[in-house]
Structure formats: structure tokens, C-alpha cells
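First the structure, which I've put down as C-alpha cells, then a few questions once you've had a look.
The other protein chains are all here in position, but one chain of the complex has been omitted.
Letters A and B mark the chains in the order given here, with residues in each chain numbered from 1 onward.
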Amino acid sequence: MFLYNLHLAWLSIKRTPVLSALMVSAIAIGIAICMTIITVYKLMANDPIPHKSNIIFTQTIDLRSASPDDDPNGPDHMSYQDAQNLLKSDIPSKISVHYQTVAVIKSEDESVRPFRSRVRPVTADFFSLFETPFLFGNQWTADDEDSLQQVVVISRALNLRLFGGINSIGQQIQVAGRFYKIVGVLDDWTPTPRFFELDGGAFSETEGAFIPFSLVPALELRKSGGSTVCHASETKEGWQGFLTDECTWLHMWVQLDTQEQQEQWKEHLDNYVKQQKELGRFPRELNNRLHSVMQWLEFKRVVNNDYIMLLGLAFMFLGVCLFNTVGLMLSQSLRRRGEVSVRRALGGSKLTLFYQHMVEASVIGLAGGALGLVLAQAGLAGVRSLYRGFDLLTQMNWQLIAITFGLSILSSLLAGLLPTWRICQLAPAQYLKTQ
Amino acid sequence: MLTLKKVSKSFRTDLVETHALRSLDLTVDEGEFVAVTGPSGSGKTTFLNIAGLLETFTSGQLILDGEDVSNLSDRQRSIIRNQKIGFIFQGFNLIPDLNLYENVEVPLRYRGIKKAERKERIENALENVGLIGRMKHIPSQLSGGQQQRVAIARALAGEPKLLLADEPTGNLDSLMARQVIELMENINDTGTTIVMVTHDAELAHRAHRNIHIMDGEAVDMEQVLSMSQHQRASKTASA
Partner (left out) sequence: MEIQPIFNALVRNRTGAMLIALQIALTLAVVVNAVFIINQKLARMERPVGIDKDNIFTLRTTSIDELENRETFLQADMDVIRAIPGVISATPVLTTPQGGGTRVDGYHAEQGGYDFAQLVNINYVDHMGFEALGLKIVEGRNFTPQEIRYVARNDDSVPENIILTEDYANRLFPEGDALGKNLYYGDNDRPIKIIGIAENMAAGWFGANSPVVADKMYDMVFHPYITYGNSAWYLIRTEPGAQNEVMLKVEDVLVERFPERLVDNIRSQNDLLSRVYASDKALAIILSTVIVLLIGITSLGVVGLANSSVSQRHKQIGTRRALGAQKADVISYFLIENFIVTTFGIIAGIFLTYGFNYWLVTEFAQPKLEGYYVPLGVILLLLLGQLAVFMPALKASSISPAVATRSI
């Protein structure tokens, strides 16, 4: 029966080629616009680390001075002083403090011209907390960090630039004038969005080099990109002064595996703030904030308002295409009242006719979906050319392809429902007589 | 009232030229009730279409109500159809989306008659056919005979000089057919000229005069028009 219906569908499509083409293209264009925007939206709203996004948190403390500042949210970052103090806690399974700087990188190989690269000082937990993939070697140890070893983990791209992609473990490079020993090379790592550091844009590439955070006091490597906010009217002299100032600039992430750990950590923070208040810091009320990954992405409004707006418009667009298709299907079905009457007279039940027309609607939907998929690729190529930094990312995965076909078949079935129902209501004899 | 002089109509396709009418000569006087009969494909309908200004013809002359209407523009023909001719079709041809009142109103609208007069005429016409009580109904709610009576009312409302009927009872059973034909006789009695195309001999007998069309040529049943073989041959040759 299914094959017979398929055959009938094909005959019907052939009989009214213009109408069928119109229906297919209406669905295809609606789907293409929708899917282009959904793909970009999904990319923005993506969970970058799904298996642990609810147990890793970014931590902030409100250390602002008592002067008026309407923003109830407090700073986005931590001060060096607080980060250092909290790093001592053993409540979290992992703690990572990090920031981004830019430095000149020099190879021992004279033929490689020195270049600027992003450099990220991180605590050793950074790699395991964010589960960075290693191509060669591994992260440095806590001992390396404590003993201020000058070690470095470099990205795959940097390894390619400096060493042509070979295993470079044990080699030395110069970062901002100092020598570092390479202990690890990362594989490609592009969490999307780049949740651990949104300052440089949520969809940019990962930096070139990672060095131990313990070296920061000695290095005087200024934060680059993102914001540094100082909350005292007078700032102290020099780098050492800056590190002890009430300036927020560091990202702090903690991994708290259990509910119990989370409670303990909150309590620990409350106690820490109270203790610091006694020392004359933190003039404001207690305002510690712990954001899980998705909470943080939402708080930082990673999904652009423009895109939510566009999504709304896209669904309205699909609505137009849907009504369009309903109209076309309706007029097509009116044309074949005679045929339906004959089929009914010959013993076709309402159900079989319903089935026949729904198969036909699905065929239209499938064709629309396939064409829509092709058009959506063109749409995405268009979006890629419009936005920088989305290059690696705006691709459809199998899930989105499934959504495309699901949406198009659903649309066409929805569109086919009314005309089919109408035609099945016909009394068998009604259109036999007058013809 | 209606005069056709040597009217011919031919259709040309890529391969052949088909003659629907060949040099038809025919006169219908004012107040007559004429039945046009003939087998299928004889050109009855083409004759009716030409007489009703629904179709143009290839050669000849058509005079309606003393006026030569052979070479008028589409617009002028529309106006004459609207003002002088009433139609009754085999398939009734009521407009399914309009109720009876609105159906009868259609030609009056095109004539630009004022609303009050329209109302009066429509109600009179529906009264005449006995359907005044159902003027809010739509055609699909009526029987075939009733639909045809509405079609007659529509034709009458325009007070035409010439009523053209195309198999008016073709889709009706005999009882309804009789009602319709009696209605037409009443109309004829008020002075309206009627030309009716039919293949029903009994119906044809009720008309004043019968004209038989065969192969696109008219044969008056009473005054049998002579038609020479020579004429026929020359027309074929000129084609």
C-alpha cells in the first residue's frame, strides 16, 4: 500500500508540476532560513562541556568600594589577592585561575621570525578541569608550579608554527624574553562557546601558550583583552602594587563534584569574606556568585539578542511558508475532488484516502527538506562570510540535519492535514454526478 | 429580431480546418419561439454561441434587433449580451459562491442599475419562478429544476429581447422539464423572443417553429430550404 501511495504521489506531482514545484520551494526556503538561523543559534547556545557543565563553576566576589554603582551583579572577575587566598582551599576537586596576556614568542631556530601570541598563565588544574586534549606530553605538575619551573604547554597551531608539528617535548622556546621548556602540546581544542574566557569573544580561537600561574608575580605580564576593573580611588605603584590592589581581572573556575562540596565551598567563601571584612576589606554586603557553565553563558548573554530576534522572525517566515503550502495543497486537492469521489465509490475508505494524501504531503516535505538543506548550506556560507570568527563553527551536524528533515516533514504534514481532511469529508457521490 | 446571413465558422488547427457552421442563413422574427434541433456535433451550440455573441464567426453577417453586430469589439458585445440577451444554460451555470438573490443580481450589476431598482427586478423575477422564499439560499441547496428556474429568473431580470436557451431541460427529469418549458412559454407570451437549442423532439414541438441544423447548415423543417450540391462543393473548395 505504501509503495502504491508513493506511486500515486509521484503521479500527482507530475500532473501539476508547477504547483508541486511551488510547494517544494516554499517549504525549502522556509526550512533553509529557519535552519540557518537555528544552526547559528544552537552554536551560540551550545553546552561546550556537556558531561560536567553542571559541576564546574566560575566564582566571583563583590569587592567593590561603597561608592554608588547600580549594577547589582558585581564584578565578573577575581582579584589576584583573593584568587591566591582561595587557591589554598582543598574543598574543590580542582581550581583553575587564569587570564590572557600577549607576548612575543621566539624560537631557538633563527629561521622562525619572532611573533606575537596569546599566552595564558594558568594553574595546573586548568588542563584537567577543562579536559584539554593532549597531542604530546602532558600538563606540568603541582611541584613544577610550586617550584616556579619555567615550563610551557603549547597549542597544536603554535607547535606547527615553531616546530613544523613534530613532537617538541623537551624543547625550549622564549616567551616575553624568558626561556621555557615545553612539557605538553595540545591537540585541537575549541570549546564552543569559549566559556572559560568570554572576554576575547565567545567564538574565538584558543591561545598559543600556557604557562604556570605561579610565575605571574615575577613576570609582569599584563592582561590583554577583556576588562580590568579597579575599585579603589588610589592605586599602588607598579606590578606588585597592582597585584595587591582591589582590581578584578582573573578568571577563577572550580570543580565541585557533589552537592556537599558545593555547600562546603559556599560556606568557605562566606567565611572568607567575613574574615576579610574584619581586615577592613569588602565594604559591601555579602555577594558571592557561583555560576555553572550554562548559567555563566546566559549571564554573559552569549546568545546575541539579535539572534533571538532573528529566530522569532525565522519562525514567522516558516509560518508564511506553511500557510503558503496549505493554500497550494488545498487548491490542488480541490482539483481532484472528482478523482477522490471515484476512489471512494470504488471502495476506498476515508482512512486509505487520508493515508494516500499524507504520503503525498510527506514526499513534498522530504523534497522540500532536501532542497532546504542545500539552501541552508548556502545560507550558512553566507553567514560565515558575514561574521568573522565563526569559520570553524557554523557547520551542521547530524542532529541539525535530522531537525531539518523532521521540521520539513512535520511542516508538510501539518500543511497537508487541512486539505486532506477536507477531501476525506466528501460524500462519495457528490462529485460524480455533476461532472 | 435575429438574422444570420451566410455565417460561417471554422476552426483551424495545425493539420485540418474544421467547419462548425457553413454559410448559415437564418431569420427569427420578433416574438417567435424557435427550436433549433440537430444531432450532436451538427453546430447547434456554435450557432447559439454566435447568436448570443459569445463567439465570433469567420464570415457572414449577424443582425440583432435591427443592428449589425458582426464586427463589434469585445466590450460592445459584452454590453449587448448584457442588455438584449438572456441565457439559459443546460448546466444552469449558477455561481456557487453566491446566493440566489446575488446570482440574479449579476447581470444587473454589470448593467449598472441602481440598488432599489435591482431589488425590485430581482424580487419580481424570483417571484415569477416561484423561488422568492429561498433567495438567501445558495445553489447547492436547491434541486436541478429549482436551479434552472433561478437561471431563468436571472435571464428575465434583465428584461431581454432575446432569450437563448441551450438544452434547458437536458439535466432535468420530465416533471421538472415540464415546469421549465411552461415557464418559457409564459415568457414568450409576454413578447420575448426565444431561441432554444434542443435535441428533444417533444420539446421542439412545443415551439412555433423548428430549425434543423445538419453539418453546420440550417434546414427549416417547415419551409425546407433547398441546398444545392454545387453550393456545398464550392464552399469546401474555398476553404
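Keep in mind that, in the parts below, a contact is a pair of C-beta atoms (placed from the backbone, for glycine too) under 8 Å apart; a residue touches a chain by one contact, two chains touch by 3 or more.
This is a predicted model, so every value here is computed, not measured.
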> Given the contact definition stated above, which residue among A:305, A:399 or A:425 touches the chain not shown here?
Replying inline: A:305
> Looking at B:25, B:65, B:102 or B:200, which residue reaches the missing chain?
Replying inline: B:102
> Which one touches the absent chain: A:320, A:374 or A:402?
Replying inline: A:320
> Given the full complex, what residues of subunit B touch the hidden partner chain?
Replying inline: 45, 48-49, 52-55, 74-75, 78-79, 81-83, 87, 89-91, 93, 95-99, 102, 105-107, 109-111, 138, 154, 158, 166-167, 170
> If the missing chain were put back, which residues of subunit A would it touch?
Replying inline: 19, 22, 25-26, 29-30, 33, 37, 67-68, 102-104, 106, 114-116, 176-177, 222, 225, 230, 233-235, 239, 242, 304-306, 308-310, 312-314, 316-317, 319-321, 323-324, 326-328, 330-332, 334-335, 382-383, 386-388, 418, 422, 435
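Methods note: only the chains that are shown with their structure count from here on.
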> Using mean CA coordinates as chain centres, what's the subunit A-subunit B distance in Å?
Replying inline: 75
